[in-house]
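Sharing a structure here in structure tokens format.
This part shows chain A:
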Amino acid sequence: MEVFGDVLSWFNDRANWRGPSGVAVRLAEHVQVSLAAIVVAMVVALPVAIWLGHKRRFGTLAVNISNIGRALPSFAILAVGSQILGTREVPVIMTTTTFVALVALAIPPLVTNAYVGMAEVPAEVRDAARGMGQSDRQVLFGVELPLAVPLIMAGVRTSAVQVVATATIAAVVGGGGLGRYIIDGFAVQDHVRVVAGAVLVAVLSLATEVTLSGVQRLVTPAGLRASRRTPRIADVSPVDPALQAA
Partner candidate 1 sequence: MTARPDPAAAITFDSVTKTFPGSRQPAVAPLDLEVPSGEIVVLIGPSGCGKTTTLRMVNRLIEPTAGSIAIGGVDVRRQPATELRRGIGYVIQQVGLFPHRTIAQNVATLPRMLGWDKARIGARVDELVELVGLEQGMLDRYPAELSGGQQQRVGVARALAADPPVLLMDEPFGAVDPIVRGRLQYELLALQERVRKTIVLVTHDIDEAITVGDRIAVLNTGGVLEQYGSPDDLLAHPANEFVEAFLGAERSLKRLTLAKVSDLELSGGPVVPADATPTEAREVMDREASNWVGVVRGDRFLGWVPREALDGQGTIGEIEAAPPAALVRPASSLREALEVIMNSRSSVAVVADGERFGGVVTLEKIRAGLEA
Partner candidate 2 sequence: MTFWGPRGWALGVVNTERWLWWEWVRTHPDDILRALREHVVFTVVAVVGGLVLSAPLAFAGTRRPRLRGAILGLAGAVYTIPSLALFAILVPVFGLQRITVILPLVGYTLLILVRNIIAGLDGVSPSLKEAADGMGFTPLARLLRVELPLALPAIIAGVRIATVTTIGLTTIAAIAGLGGLGQLIVVGLNRPMRTAVTVGAVLSVALAVLADLGLGGLQRALTPWARRER
């Protein structure tokens, strides 16, 4: 148990914070690749999912893609990916394998949530907008999208937390990030470094979750906040957007 005292000293040692393998660099690497992956995933997934939700097409696929994503263990994807794409390190994105895996894992929750958010806008609200003579475009951007934003953001949050977690594991197939401390620590039986890395990863994940919850609250239209929509806890359909393996 004295490990935890040593972990404290590890954090107090300024040498561990600086240099090419210091906390500052590793944290920056971790955030960089996560951010890059989530942004690319959003650019790829959201327009398609929003459009499909607007048209209410391919609903089963959009909803079930999360279930499929859940059944694919992230470690297995990384390992298999490394056998195809190799483990050569690339600036910013750690390795090609890592980046592709992170983007792939980030997409399913984004798709499901964006689709459900759009498709679940009450029919009477859309009909009212149409009845007032709004064009398809106006309905999409003026009515459906604002109402779907909270759920879309919930998907972003779920994806981001998952990406941060998977980026940790990605250290197994090379590249930097906070996972290095854990993987390398295990390799040389340095438990102090392992635990220090684990603490850093946990803090980063919680920070990501808290920050994005704040963003989600900010982008929720005031009217939806005031009416206190039934909390999504009650959602037990196969779509449970917030629940993804981390």
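If you want to know what made the cut, all candidates are chains of the complex that A comes from, given by their letters.
We adopt the following convention: a contact is a pair of C-beta atoms (placed from the backbone, for glycine too) under 8 Å apart; a residue touches a chain by one contact, two chains touch by 3 or more; residues count from 1.
Everything quoted here is computed from the prediction, not taken from an experiment.
Chemist: Check each candidate in turn (1 or 2) and state which touches chain A within the complex.
Modeler: 2
Chemist: If we count contacts the way the header does, which residues on chain A are in touch with candidate 2 in the complex?
Modeler: For chain A paired with candidate 2, touching residues are 1, 3-4, 67, 70-77, 79-80, 82-83, 161, 164-165, 168-169, 172-173, 179, 182-183, 185-186, 191, 194-195, 197-199, 201-202, 205-206, 208-209, 233-236, 238, 240, 243-246.
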